[in-house]
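Note that one protein chain is taken out, while the other chains of the complex remain in position.
For clarity, chains are labelled A, B and C in written order, and residue numbers in each chain start from 1.
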Amino acid sequence: MTPVEFVDIVLLILLAITGIAVIRTRNLFAAVMLAGIYSLVSAGLFVVMDAVDVAFTEAAVGAGISTVLLLGTLALVGDKEHKPQHTPILPLIVVLITGGVLIYGTSQMPPFGAADNPANQHVAPYYLEDSYDETHVPNVVTSVLASYRSYDTMGETAVVFTAVVGVLLLLARGPLPQRIHHDGEWITVRPGTTREELAAQFKAETEGGGGGPEGGGVDPGGGADPEDRGDTPSGEGGERG
Amino acid sequence: MSGGMLLLVTALLPVAAAGGVLLLRKSPNVREASTLIFGALTFWHVLGLLHRVQEGERPRLDMLEVVPGVQLAFELEPLGMVFALVASFLWPVTSLYAIGYMRGHHEENQTRFFFFFAIAIAGALGVAFSANLFTLFVFYEFLTFCTVPLVTHHQTEEAKKSGRVYLGILLTTSVGLQLVAIIWTWVLAGTVDFRTGGILAGTASTGVLSAILVLYVYGVGKAAVMPFHRWLPAAMVAPTPVSALLHAVAVVKAGVFTVLKIAVYVFGIDLLATLTTTSWLAWAAGATIILASLVAFKKDNLKARLAYSTISQLSYIVLGALLANELGIIGGGMHIAMHAFGKITLFFAAGAIMVAAHEKKISRMHGLGRTMPITFGAFFVGSLSIIGLPPAGGAWSKWFLAMGTLEAEQYGLLAVLMLSTLLGLYYLLEVPVKAFFFAPPEDAHRSEGIHEAPTPSLIAICITAAATLGLFIWPEVWRELMTMVVGGAG
Amino acid sequence: MSEHLPALLVVVPLILAPVAALSNRPRAAFAAAFAGCWWALYASLALLTRVRSEGVISYALGGWAPPYGIELRLDLVNAFVAVTVATIGAVVIPYAWTSVKKEITEDRIPLFYTAFLLMLSGLLGITVTGDVFNVFVFLEISSLSAYSMIALGQDRRALTATFQYLIMGSVGATFIVIGIGFMYVMTGTLNMADLAERLPAVMDNRTIPVAFTFLTVGITLKLALFPLHLWLPNAYTYAPSAVTAFMASTATKVSVYLLLRFFFTIFGFAFAFGQMRLNMVLMPLSLVAILAMSLVAIYEINVKRLLAFSSVAQIGYMVLGISFGSVLGVTAGLLHIFNHALMKGALFMAMGCVMYRVGSVQLSKMAGLGKKMPWTMAAFVGGGLSLIGVPLTVGFISKWYLVQAALEQGNWLVAGLVMIGSLMALVYIWKVVEVAYFQEADSDVEIREAPLSLLIPTWVLVIASFWFGIDASTTAQVATDAAELLLRGGS
Partner (left out) sequence: MDDRVILRVGAKILIPFIMIFGLYVHFHGDYGPGGGFQAGVIFAAAFVLYALIFGLGNAIQVLPPKAAYICAAMGVVIYLGVGFLGIILGGQFMDYSVLAYSYTGQHYGIIGVELGVVTTVFGVMVALFYAFAGRRRVDS
């Protein structure tokens, strides 16, 4: 066993242990932390595989920011997981089959990192040999990402942007309000509104001659607006639909 | 005007009439007048076409190519002429009748009624003019859909249920069987055009072709071969003019017309004669003739009895097509016309009884003949034609059909025809006989007010009854056209 | 300018997305979305015209020759799909303005249009690209934006529906990327044309069949083929009306396109159907989809849900066509992509009109609507006729080719089952028609016809679904040529 193989095996065992631990624990805080560790270990694996750029990203995003965001979510939803209502048999079978097929598929793959792999024979040598002449960027990864395949990176940037659009759509300005149809009028109902409040609101809106219930400025980033914290979700509302 | 354009104009006239009905909905008199004028115009144009067809012209109009190789196109040949002639003549007559009926019966939504009525005629003409199976199928389905609002006219639970049966059976058969057969034909023959001598000969094994024939005969649900006949009695919830024109003439005749057309122009008589299923199907039609007559025998509701009689008579035509010889085709084609005039007279009379005396049951019509002599007299004439007795037109078509069975050496089927004549003799003539010669039932509180039907209706009844008699004397047009269909000189 | 159309088709809507977000005013964001959609329609039509006259268009992004750079590659197949997507986008967007104003709170409208533009450019990006990894990137854009838009539905259950879709969609996307990875390992390339050239040499390996399997499962999940359709009904039911109309007519269609692209262009017919016997899987599944899902639709009482199940059944028709592996079959599949987009778009938009006035699409709430909203319900009937496959509607054209493809192979049983499927469509459409036309309405609720701004786009699709049913020669010709192209294996 070469030293590299030894490191590989240790890291993979660690990865498996963390993965199983994430599944087993009912404490979400622990799960989030373990997920962070999982990312860190995978970052280590990527380093061993000489994919430092990927490792860097995994460490920064997977272990760093996502952990913080998940913790932020925990602050909202609490850190105890409910007991799952369905049996995990079917998902387990699906996972086992998928895993089996993956192992089957990799079993005849060319050995990792060998120079005569198809993956190292076709496009990659071109990048290695010609990219410096064509771009004068020493880091081939950068020249591939930002120039040869910059359209992909553009797409990735758009994906990141799409993510924030989605999150802001759902989370900006507190819990997602509902628009419901009531007696020929559409009105806005915020989660947690009690029945009496709803009646009062409805009365105000229909007698007030309509107009947008949402007055004023539009601030999609306003989730953190301190004023917004005043809109108290109480009683019967809640996020669960 | 070129023949093609004339076809288009003729088919569009009823659409224009429908538009007129919508525009003039505020004043019923003008509305009905416009329907009548458009009806007369349509018939006038069809007569013009008749002249050309008799000269040997085949007016054709290619409208557009729907998918490569499949066109929406009109082409008028003698068989289509027969159907077009019948439908376009009876439309204004029925409209006249409907004016009296709908008002006398205080029906609601009359505009909608007349609108869809006109549209349905356009559909029937489209069927008659179709140059290929695809176009025929388009108008066949069109006819199905635009008659649904007429069937469900009263919007009651019963109407709703009937609508379901109507649409269900007609679409199940047409989409599930007929369309498959059409596409199969297209795959085999590479064309769906109607051609003299057929297009299917030699394209596939006789087994496959036999299967396609079965799909066609049962797929044309409008021909009401049992067991796909239930829609026709169901459609009787519609107002009587609908039953009269559509379910005795336009819709059902579109069905049997399709069968004849497929027999002659898709399979060809020669091919048809070689297929094993042909005679089986002929027997299925024969069975329908007898069974439907027996059911009609037991129905007390007059319209229901007429409906089953129609089912029975339709199978005459299907039988004619499946005899696979010239006489059978001629007889079948002529029966389209003869039965149409006879049956519409019967329905007119039934409607008139309903409007004037509010009676639907035969058992309660005893003695009515004395107060409504014209109506029941017309009923008698119509019955003669349906039974196939002189001096009514029906005698001729029955004659040819019987000759056809003899030529095909199908003596069993000849016996079927004879038996059904006997049955018809009873279940149809029972009505006028009882009306004229039986005493009214004790409990019938017949008000003194009962007399004949509203005048427009009465005129219509007289026209059709007279025509039925006239057809006995002048059947020549129909025979000539049908002879042209089977390739004779005329 | 015109030589850049392949790129501009995608990136113009894409750059309008952040512009819409930055504008932060509903009206301005709408204007951006409107411009993006109509630009896409113009560009895609121009491209289709060019492809028809000049053949395949290849566009090397960044000036890097493929396979080193990313290539956009348009042939008849994806130009046709791009036109479908763009058409629906251009029709739905004016509709969205009125509909969204009611169903979504004002503060979220600018971001809604941003998401809409992102989804549009994502779908177009998937369609026009000639690079498999690029497919995955744009798939993510379109999926993420779809998730967030569905969640905006005015029913709380929209959130659960989104979550389901998110999980299933992510699994699908992961499977796709695993398949792409495996292919890269064995060939060293991501370019589709290049892959098609290099794959045959390594097909005996286990890796490629496994890659094929992962891609198949991933894509069929995305296109909601039975039994991987479970995410679809809820997502369609609870999403805002405009989103449902757009998604139902585009998202699954693009996935069907991907299926075609991967099976025929990249792996090749011989491998997909010969070695992997894909038709043995796809045909039974699509038949079950057609019959079982139509049956479920018959018993649905929420009309949007009913239409959603009908969509799963209709997807069955597309996949069934593909599973014949013949020119006719693939033609039927391609045609149905376009045709179903038109009719389902019209139907869902009609339901959006009902939602706008009635606030619900429960069947029980629709009694008597035939009189109160005559134009809306007439549009529904028009779309319904097409769904049933009545002649002179687009639905008939699809069926014509599909049954032809079945009979050509002597498979009359399948032909019969297709017809049974369309009769089942008759049952569930008629169910709605009966309630709307023959049932008396609650007299105390006053309901007016939907505003013209909703009706006009709806009717545009209804009329289109008749137009392309009456004159299908162009669409059929394009689809046939495209199918021949696919079966020849090249692109």
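The rule is short, and it goes like this: a contact is a pair of C-beta atoms (placed from the backbone, for glycine too) under 8 Å apart; a residue touches a chain by one contact, two chains touch by 3 or more.
Bear in mind the structure is a predicted one, so any value in this text is a computation, not a measurement.
By the touch rule given at the top, the unshown chain touches A, C in the complete complex. Only one of A:Leu28, A:Met109 or A:Val164 touches the absent chain when the whole complex is considered: A:Val164. When the missing chain is restored to the complex, the residue among A:Ala30, A:Val101, A:Val137 or A:Ile180 that touches it is A:Val137. Residues touching the missing chain, restricted to subunit A, are 52-53, 55-57, 60-61, 64-65, 68-69, 72-73, 75-78, 134-139, 141-143, 145-147, 150-151, 153-154, 156-158, 160-161, 163-164, 167-168, 171-172, 174-175, 191-192, 219-226, 228-229, 232-233, 237-240 (touch as defined at the top). By the touch criterion stated above, the residues of subunit C touching the omitted chain are 4, 7-8, 11, 14-15, 17-19, 21-22, 59-63.
Throughout what follows, only the chains that are shown with their structure count from here on.
Taken pairwise by the contact criterion, the protein chains link up end to end in a single open path, with no chain closing the loop.
Inter-chain spacing, taken between the CA centroids of subunit A and subunit B, is 68 Å.
With centres defined as mean CA coordinates, subunit C is found 26 Å away from subunit A.
With centres defined as mean CA coordinates, subunit C is found 44 Å away from subunit B.
Counting only residues that touch two or more partner chains, subunit C has none. Along subunit A, no residue makes contact with two or more other chains. Those residues of subunit B lying in contact with subunit C across their complex are 64-68, 70, 72, 134, 137-138, 141-142, 145, 152, 155, 159-160, 163-164, 167-168, 171-172, 175-177, 179-180, 183-184, 186-187. Across the interface of their complex, subunit B is touched by residues 385, 388-392, 397, 399-401, 403-404, 407-408, 412, 415-416, 419-420, 422-423, 426, 430, 434, 438, 469-473, 476-477, 480 of subunit C. Subunit A makes touch with subunit C in their complex at residues 101-102, 104-110, 117-124, 126-127, 147-152, 154-156, 158-159, 161-163, 165-170, 172-173, 176-182, 184, 186, 188, 212-214, 218-220, 239, 241.
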